[in-house]
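Below is one structure, written out as C-alpha cells, with a few remarks after it.
Subset of chains shown; positions unchanged.
Lettered A and B in written order, each chain numbered from 1.
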Amino acid sequence: MDIYTRLNSLNITLPEPYPPFGVYLSVKQSGNLLFTSGILPVSDGKQLYTGKIGGELTVEQGQEAAKVCVLNALSKIHAHTKNLNSVKSIVKMLAFVASAPGFNKQGLVMNAGSQLLIDIFDSPAGEHVRTAIGVNEIPHNAPVEIEMIVEV
Amino acid sequence: MDIYTRLNSLNITLPEPYPPFGVYLSVKQSGNLLFTSGILPVSDGKQLYTGKIGGELTVEQGQEAAKVCVLNALSKIHAHTKNLNSVKSIVKMLAFVASAPGFNKQGLVMNAGSQLLIDIFDSPAGEHVRTAIGVNEIPHNAPVEIEMIVEV
C-alpha cells in the first residue's frame, strides 16, 4: 500500500522536518543506504519532554517521545527522498534513552517507536534491527534520541 | 578452515539463538551487509550477570559476558545465513559496557570478545573495527551489549 495512504488511514500527519541543531546534515545517502543524524523528540518546534526516564519521566512519556522521534525521522527521510514509497527497508535503529539510575526498560520505551514503524510500513520493510541503550545525558536534555539506517 | 570445524576444535558449541525481547529482528540484511540488533549476555535463557562493571562486577565477569554476547551474535548470524562460512568479514562491533562511576577499562572488557571472534575465524575475516563505550544503564541491567555489522 502507498505509505501516504497508510499514514492517512492511521490518522498520522507527518510533521515538517525540524532543521538540524548544529553543523550536520539530517540525512546523507551512500549508495542505496540513507543514514540519519540523531533525531530528537521535537514537536511543533519544541522538545516534547526533557529529563530522564525512570526519573522525572515515565515509560509512557518515553514511549510518546520515541514515537515522535520516529515520525521526525520519516519526515526527514520524506524530505530527502521526496517519496517515502522509495524506502525498501527500515534496516536499523540505534536508540539512546536518557535513563535515571536503575532504569532498565529502554527496550519497552523503544518498542513504541518500533511498533509505529511496523504499523506504518505494514510489511517486512518496516521490520528492523534495533539497539536500545541507556545513557546519562542526551543533547537538550531530551529523553530519547534515535538514528536510523534505511535502504532505498 | 570450515568455521564449524574450527568451533569444534575450540570446544565451542554455539548456543541456540535467544528470541528478541521486543519488537525488532535479530538480524537484517541489506545488500551484502548483515546488521544485528543489540545482543545481551543471555546464556541458557537467563542473563549471565546483571550490574555494572567496576561496581558489582569485575573486569573478568565483564569479559565472560562479552564472550557470551559474541557467541550469541554468531548463533543469530548462523540462524540467518544457515551457514557461517558465508561470512566474508566481521566488519564492526559497537559495544556498550555498563560502567560504575570511574570505570574506564571498557576496552579491556571487550578485548575478550574481539579475541574470541579472531580465534574463531582464524583469518583476517575475523579482524574488525570496534567502538567500546561506557554507559550508565543497559536493558535488563546487563553488563554488556554489542551490535555487529558483518559482510556476507
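Throughout what follows, a contact is a pair of C-beta atoms (placed from the backbone, for glycine too) under 8 Å apart; a residue touches a chain by one contact, two chains touch by 3 or more.
Keep in mind that what you see is a predicted model, and the values were worked out from it rather than measured.
Participant: List the number of copies present in the full complex, noting that all chains share one sequence and 2 are shown.
Facilitator: 3
In the analysis below, only the chains that are shown with their structure count from here on.
Participant: As a quick test, compute the distance in whole Å between the mean CA positions of subunit A and subunit B.
Facilitator: Taking the average C-alpha coordinate of subunit A and of subunit B, the gap between them is 25 Å.
Participant: Give the list of subunit B residues in touch with subunit A in this complex.
Facilitator: Going through subunit B, the ones touching subunit A are 21-28, 30-31, 35-38, 94, 96, 135-141, 145, 147.
Participant: Spell out the residues on subunit A that touch subunit B in their complex, using ranges where they run on.
Facilitator: 31-33, 89, 91-94, 99, 101-108, 110-111, 114-115, 118, 127-136, 149, 151
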